[in-house]
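I'd like to ask you about the structure that follows.
A single protein chain has been omitted; all remaining protein chains appear in their positions.
For clarity, chains are labelled A and B in written order, and residue numbers in each chain start from 1.
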């Protein structure tokens, strides 16, 4: 028992001094969801937490290069990329979108109140060491390639890795 | 103190070897949310985790039998069932739905890339021992009965049970 106890103590001690972990599943590709995703991720990282964001489904579009207009390997995927434009500068709102007037107004309000743009927040996240993980399955489904994304991303990740990471995290959020 | 310490050690040891727990609140009834719900649930279960999914509000429709067209005990509930068709084969998209063309295209893309359909994933989840819990309050609200759901579901569950389970889980997600 003594040995076990010491082992457990060691484990508890390690846990005591390890940074807390946050993992976000960024499923949504809208401006109003990209904001909380990236604000929570950067604020947590700035306060010393170890943060990973797994970009999946519509959320993967947030990582797309702003000047990549057309993506996909077949006509269905290309159509998707037209109806659902990617890039952190081009995200719409989940409601009050009003053909782009809503997002424009929101971005103006944000600028007036010194809330950073998603594009700046993405860069800040990279500088703070936040792991930005593109979802492998979504890349296949939507025909997105590594070169469609912003530079400096780490490896592409699957659901199993994201789950493993979540099972060790202190904070898990699906946004 | 020694006794307490041993007790805590025992507790820590038990926790050490118990499978990690994941609990998902499946609130959304769309194809694009059913996918992550069921992919995360089955992948986690396949890797040895103990997984429960609490299907509530719109999400409860995912558990509805595919050939049940009309449900509900009064005209309001029946109207709901018409405007919001249930069954994992009939789910729409949260955006780009385009009168069903969006979901159809998505399902085609999924087939081409070997992503399983929600109906297959539900079956896989059951085989892997994932607990699929229908929410009692939503059943009352929408007038859904046990016989409206796919076979083999365990008992109906209330919010208190779901919360108890979440408070013991390593990963909690609201999807």
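A few comments on the model shown:
Everything that follows uses one rule, which is that a contact is a pair of C-beta atoms (placed from the backbone, for glycine too) under 8 Å apart; a residue touches a chain by one contact, two chains touch by 3 or more.
None of the values given here were measured: they were computed from a predicted structure.
Listed residues B:18, B:70, B:104 or B:163: the one in touch with the omitted chain is B:163.
Along chain B, the points of touch with the absent chain fall at residues 1, 4-5, 8, 12, 25, 27, 56-58, 76-77, 79-80, 83-84, 137, 140-142, 159-160, 162-164, 166-167, 169, 172-174. The omitted chain makes contact with chain A at the following residues, 5-6, 9, 12-13, 16, 20, 22, 32-33, 35-36, 39-40, 43-44, 47, 49, 95-96, 105, 108-110, 113, 115, 170-175.
Going forward, only the chains that are shown with their structure count from here on.
Taking CA atoms, the transformation carrying chain A onto chain B includes a rotation by 120°, reported to the nearest 5.
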